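Other chains of the complex are left out, but the ones given are in their true place.
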Amino acid sequence: MGWDPVVMFFVFGLLAGLSRSELKLPPALYDTLSILLLLAIGLHGGVELAAEASPVLLWQTLAVLALGCLLPVIAFPALRILRFSRVDSANIAAHYGSVSAGTFAVAIAYMLARDLHFESYIPLFVVVLEVPAIIVGLLLAKGIARDTDWRSLGREVFLGKSIVLLLGGLCIGLLAGEDAIAPLAPLYTSMFKPVLALFLLEMGLIASRQFGSLKESGIRLAFFALAFPLAGAGIGGALGHALGLSVGGTAILATLAASGSYIAVPAAMRLALPEANPALSLTASLGISFPFNILVGIPLYLAYAEWLIA
Amino acid sequence: MTLPTRTLLTLIGEAALESKLVKDLEAFEVPGWTISDARGRGSRGVRRSAWDNEGNIRVEVICNTELAQRLLAHIRNQYHRDFAIICFLSEVQILREEKF
């Protein structure tokens, strides 16, 4: 069987949710799972970074930062053409400029299961991509020199749960190094897939609830949420290739570009741009693009990366 | 024993607002507040607590009528347009008048 059981957990959650089963995970479990995932990704990245760091990395990081600014700028006019309001377009664009840590975790698991090498410092890119899209999104919505409280927005973003956990894990991994971290390794080795499977079960349940809102927001949103990941993956993969990443690394960067945030960005945008309709952006990123990337996208982006390198 | 009365202001709204609301309450120098978690449905759709961005909170503040009315006005101006939030007042009898 080619099917990955981890992905099947997502489908299971989706089906359970759509058939309106009584199944629900306690909220504290979901919180715990996402904390474990983010920490594990960070720790793993930090440990590998300690071994593999190089001056090239700096340029790559800057290029990825630029990617994070570019993506919302591409998404915004596309959304405007699809006749979304200015604030809604900016809001959705910010989501897609940023990344989904869950999608990233599935991509990593996918590469590991296929013994595909990828640059081990890639979690750093996740951190780098989380932030700029939020700022670009707000500029798109409000222009410069407006009443945005950048200070408290900065707080919200840099001190948000995901960034803090990713960065904290990264630093601890970096400082401790491979030997000292060994007793904590289960977090990103033997426990990683079980945690990811349960996380995806809950994501399936949550995604199934987004389908309700889909009826209202309709076909235009669905179109964007399916088309933009392909465009994003195209750009992300091309950049990965240009930066000289491995096949695995290129495919993961394509996946990151294709994915839309559903944790950090919604929380930040809800407070910074409350006029935007959060149902639209969540439905798109969580209800459509997330399942699409998990089920169809990642293998596709890997094939694309292989084609690029060959 | 007849007890003095005060106004109980109850807000129910999206959990994302918690830290903003707490800052407001501090700015208005209310004598205290109590928050608990909730879920619900209103004109802005269903809000479940299973998901960070969906749960509700329930905020209670006991204070004098004048302060409650000022708070109410602030919340109406600040949040009613863009956020899922409702508020209502009722009268309660309290002990220890000096606290509220």
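Should a chain be cited, it is by its letter among A and B, assigned in written order, with residues numbered from 1 in that chain.
Going forward, a residue touches a chain if its C-beta (ideal position, glycine included) is under 8 Å from a C-beta of that chain, and two chains touch if they have at least 3 such contacts.
Keep in mind that what you see is a predicted model, and the values were worked out from it rather than measured.
Undergrad: For validation, list the number of copies of each labeled chain in the whole complex.
TA: Overall, the assembly in this file has the formula A x3, B x3.
Please note the rule applied: only the chains that are shown with their structure count from here on.
Undergrad: Measuring from the mean C-alpha position of chain A to the mean C-alpha position of chain B, what distance in angstrom results?
TA: 35
Undergrad: Which chain A residues qualify as touching chain B in the complex?
TA: 24-25, 27, 30-31, 202, 205-206, 209, 213, 263, 266-267, 270-271, 274-275, 278-279, 282
Undergrad: List the residues on chain B that touch chain A in their complex, please.
TA: Listed in rising order, the residues of chain B that touch chain A are 14, 16, 20, 45, 48-53, 55, 81-83.
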